[in-house]
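Here is the structure we will look at, set down as structure tokens.
Just one protein chain is left out here, and the rest sit where they should.
Chains: A, B and C, in written order; residue numbering restarts at 1 for each.
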Amino acid sequence: MKVKVFFCECGGNISENLDLKALKKELTSSGTEVFQHPFLCSPEGQAFFEARILPGEGVLVGACSPHLHGSIFKELAEKRRAQAFHLVALREEAAWLGKKGAYRRAIGLLKGALMALSYYRAPVLKKFPVTEGLLVVGGGIAGLSAALKAAEKGLPVYLVEREPFFGGKAVFLDRLYPRLECASCLVSPRLSALIQQENLHLFPLTHILEVKGRPGAYEVTLEEKPRYVDSERCHGCGDCLRVCPVNPPAITMDPPHPVPRIPIIHAARCLHFRGESCSRCKEVCARKAIRFEETPRLHRLRVGGIIVATGFRPYPVEKIPYYGYKRLPGVITLWDLERMFTRQENIYGFNGESPRRVAVIHCVGSRDRRHLPYCSEICCGLALKAGILLRERFSAEVYHFYLDLRLKTPEGEGLLRRAKEKGVRFIRGQVAEISEVPLNPEDEGRLTLLAEDTLGAGQRAWAVDLVILVPGFVPETGSEEVASLLRLCTDQFGFFSPREEKTAPVETLRKGIWIAGAASGPKDLSESVLSGEAAALEALLFLKNTSFRTETDWIEWEEQRCGRCWLCVEVCPFKALHIDLDRLKVEETLCCGCGLCASACPSGALRMKPFPREAQLQSLEVLFGET
Amino acid sequence: MKVLYYPGCSSEHLARDFYLSIEALASFLALELEPLPDWNCCGAREIEEAPEGVGLFLASRNLALASGKELLVTCSLCFHNLKRAQNILRENPIWRSRMAEVLKDEGLELSPDLPRILSLTEFLTRIDFSRFRSPHFRGFPVAVYYGCFLSRPYPTDLQALEKVLSAAGYPVIPTTLKTHCCGGHLPRTDSPVIKNLCRRLLFEARQKNASGLAVACPVCKLNLEIYGDPPFPVRYFTQYLGLALGISPSWLGIPEEE
Amino acid sequence: MEFGLPLEDILQKLAEEGYRISRRTFLYYVQLGLLPKGKRKGQKSGGVKFYYPTWTLERLKTILRLKKQGLTLKEIKKRLPREIPSPLPPKTFPQTARLKDCNVCGICGAICPVHEEMDLSPWRLIQAWLEGPDSLPSANTPWVCVGCYLCEERCPREIPVVDFLRFLRREGLPPGKRWRKHPEWSRIFWSLLEERGRSFDFGAVHAYHIRIIGSGENQRLFLRLPGPEGEKEVSAPSKIKNLSAFRRALEHAREWP
């Protein structure tokens, strides 16, 4: 088989760090034909590439990471009926790892791949049916948006939410940055659409137990926890909420616009579940909807794709002891404040009175190597908004302690101007400590903040009544669990990694699974909606086809060599192998070509088709032979 | 039980009451306190201005004398200096070989097995004081104060004082400033800052209705006593422990009139 | 090399801030050793001017302030920070790379218990150091630091602030800016230590107070030294055994910079 090699210069990214000319010379001297293009992924580059492939030839591309544009070149090669295709990441694995070693690494990669290609036998492309259903994990604003869009286009959508009510954190927001409009006006119409949409099946209080199957045909097992209130009977009148003797009440319907409008009984607080004979809520319910005997229910679904929208949570601020959260009265987080605002609760300062002087502390835990080494981007806007509201509603003196103000959208700057006009003060400096012990005895009864105004003044202690901590974002608890159930990649902080941050932000490395919202990194409301709808679009594109093409026929079984130990059957993580009359059978819809069986086979009777062990051994041989 | 310990220079003068109360406690608990033979000064804060080698030498000499054993250190500043030197000797082979060479002048050897350095606060958590409490003793609320060098940069158990004092029968009042700075060596500079620092520390103890402040460091006690305005009872935690065990105040270095 | 300010500029700047002294008084202070000696520098016009380090200005202000309080020049000289004459050029801080991570958040200055005494917050010195050692302003920060490590504990970028200040104090500053806050105390401390191998805090404090601070409220320190036998007079401390060997080793240790 003749192999043609294509180099992409990547607009200088590769050619500036790697001597392509020398590489070309080296490869040409051993009889390989080499082509080079400044942008192989551009229209011209693709045409250049396509025109030079002849049927039956092998193609080796040296460009960027296979995750980025690998599929483009692969499909073009298939279109031209190339016999073998392989791509090496010259950019990431050679050019960008240091100029000195670039050439060596590149020649190793290329010669190794050339050798491996001679063993290559392409997997067979086959069509598989796609189940139409879509599972959306997480009922926050991103999940909602995705579910609604997909359901609108006729997909059956299953929306799973761990909490008893839908809407996530957005329902507990009071006003929105930067226009200070009412958040509930934007969220609640979506929530009502949720109930009306026929294609949408809601699973509140539910988590995923198991995911099996392959892209296009996942089998999902869900567990729905008991609500102890019959959703068929309950009309959401709220009579039961008023009679609960426990404080805080054991039966609640927390959000301002609860969806579903059905209360929940918290078994941990409820007297009935603690062995007492209380059943006041049951007695007062006119529709006999209370069901103390309810038990968890299992649901089994078949879906074609999954959207993960597990969202974020604010950094647990109690991990920063010197800010006194949960220890000092009058120290609350922004999310506590929003909750108080939406429920129109009274807000009290350190001394139990209405706050007259308030500090808003930005970057709590953020950009801190000991806590969150990154910036969450959107908290500045949230903090600014909260500061203005506090100023307007309490006519309090408001001080912002910030490091850098990162305000998104052009309107952010307008909001900042508005805040300054209203007399909100801005101090550039991180707060080092919040303490109940005053520096000056006359400040007793207030909280003392230590900070330095790094832009001048030099005043270093402030006495305030209320402190609003604005923490950064971390992935929601339980997202690691979802990641390991779905085998998704996460970054070092636990956010889900997309296939490619810029060009494929809602796709994952797994076909048929997409991510939406703050699960992949801090996002504000509009970005969450945006990514939710983008994920829905991707899901629709995939699921609305009744089938999709994927590679099969990955392994080869040599009957003569097989010792019938069937280790392979045991090893296969996807149960794709089984024994049929003393012969090995592969269930091709389940096999994904991981190669665990081949490496487990003690007699070498199983071989991977695309790159068998001989290919690896031989490519190691040439790789080391180079030096 | 025999305990090897490093008394530090202040035990003879400035913190004589600390030293007396430790001795009294030890004899009550039947511990055999054995001072490190021929110990020398750790150099206090002055090593910060002298060349690095001087401070290292002063500490290494003590470390060499105690090698391989467990060394109890009572003074916080000595604890810090010894720990710091030990870390440098462990991590930096160049300093280690230089120190070995210097110590040869005195015929000492820096064995590879450096001593385990233990602060007094942590050491006393090994003892269950509730067993020794005097039946006549009635505890009163005390606040605790660790100061800097037991907290940073080589942190010890920052619940140790709470543990031992509450076992001895004192209601211990939690304070937020327990690891803050008392001003250290600042008195030498005649600075007004130290008054504010000490006032704030005592303000908290008073605000939270403590009847006394238990400290673990001679310098902290000195500062708090001199600059505490208005005065507030400040005692070494060992003195408080001694009172709970029923030891006479005069043996603990507490003056009669109080 | 930086020459500093010519005498005329210093006097003019002083006048702008409301201090007035004559050229003659200035030179008298130099003669007394209160101010540093100037450096000769030829001018293009052919004349010669004397240049003084920039910190001379601050020092002069301190002198005038103390004088207003009624102190004599002799007393003032004792109080002023003294220069350490050192021919060694400033070294580079081994962990400079970590200093570059500073976010200028101000936590180190805010949490510092003695910041009121400090001219500049540690982060300002860090920023200046990154500009180059020559741009370091003269500040008392390294000498005021009590070494409580609160800044390092809170620093979000985990910068070795205390190590950096210790480095500045010992060897980081150019010779003209290297001074010592309490030379007399140091001298007393080390001589007592060499005498006995142990320090004698009461003796040292006593000697220091008599020589420098005079009588004052700190005298309360000496009132009592309680014990089971009643109050006791201060006795001299114990000594270590082989003092001459100890001193030899100490000298040996001093040789390494």
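One rule holds in what follows: a residue touches a chain if its C-beta (ideal position, glycine included) is under 8 Å from a C-beta of that chain, and two chains touch if they have at least 3 such contacts.
Note that contacts and distances are computed from a predicted model.
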Out of "2-oxoglutarate ferredoxin oxidoreductase subunit delta", "Acyl-CoA dehydrogenase family protein", "cytochrome-c oxidase" or "Hydrogenase iron-sulfur subunit", flag the one the UniProt entry gives for the chain missing from this complex.
"Hydrogenase iron-sulfur subunit"
Which shown chains does the hidden chain touch?
A
Contacting the left-out chain: of A:71, A:192, A:459 or A:599, that is A:599
Contact partner of the left-out chain, one of A:54, A:246 or A:489
A:489
So one chain is hidden, and I want to know which residue out of A:193, A:328 or A:509 touches that hidden chain in the complete assembly.
A:509
For the chain not shown, which residue from A:25, A:79, A:104 or A:393 touches it across the whole complex?
A:104
Spell out, residue by residue, where the missing chain touches subunit A.
65, 67, 89, 91-93, 96-98, 100-101, 104-105, 108-109, 112, 483-484, 487, 489-493, 497, 509, 571, 573-574, 592-596, 598-600, 608, 613, 616-617, 620-621, 623-624, 627
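Here, only the chains that are shown with their structure count from here on.
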So what shape is it, when you link every pair of chains that touch: line, ring, star, complete or other?
complete
Between subunit A and subunit B, what distance separates the C-alpha centroids? Give it in angstrom.
51
Where the centres are mean C-alpha positions, what is the separation of subunit A from subunit C, in Å?
55
If a residue has to touch 2 or more other chains to count, which residues of subunit C qualify?
none
For a test of understanding, state which residues of subunit B touch subunit C in their complex under the given definition.
9-10, 12-14, 16-17, 20, 38-41, 43-46, 48-54, 56-58, 61, 98-99, 101-103, 105-107, 148, 152-153, 180-181, 183-193, 196-197, 222, 226, 250-251, 253-255
Quick check on the complex: what are the subunit A residues that touch subunit C?
322, 367-371, 403, 428-433, 450-454, 460
Inside the complex, what are the residues of subunit C that reach subunit A?
103-107, 109-111, 115, 121, 123, 154, 156-158
